[in-house]
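To keep things clear, I will list the structure first and then write my remarks on it.
One protein chain is absent from this view; the other protein chains keep their places.
Here is subunit A:
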Amino acid sequence: MNVQAKTWVSIGPLTEIPRQGARCVKNGDMSIAVFRTSQDQVFALEDKCPHKNGPLSQGIVHDGCVTCPLHNWVISLETGAAQGADVGQTATFEIKIKDGIVLLAL
């Protein structure tokens, strides 16, 4: 990602993302999946599985990973990398929580 031009945008309160779930943020043509774990951590990945572009936001979230709904690849929320024997990586975005509001770096 382009480091110089990083802008933090607010995508609203953490509580609007379901625990162990995700929501999508549209940024132009790109869809970014914002995940919230059971421990209230947030992660942002491009909503595209490195396998065949499956929408990761629709997968099951468990132990720091999401399982893609299309063919069950397991993707790390932190790095976007496919786990296990599968190879591939999804773009990640910086994200943080400030005073209960989720901020995303675009």
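Throughout what follows, contacts are C-beta pairs under 8 Å (C-beta built on N, C-alpha and C of every residue); 3 or more make two chains touch, one makes a residue touch a chain; residues count from 1.
Criterion: contacts and distances are computed from a predicted model.
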Complex member absent from the view - protein name from UniProt, among "Electron transfer flavoprotein subunit alpha", "Aldehyde oxidoreductase iron-sulfur-binding subunit PaoA", "Nitrite reductase (NADH) large subunit" or "Transketolase": "Nitrite reductase (NADH) large subunit"
Subunit A residues touching the omitted chain (full complex): 5-12, 16-21, 23-27, 31, 34, 37-41, 52-55, 58-65, 67, 69-70, 72, 74, 76-79, 81, 103-106
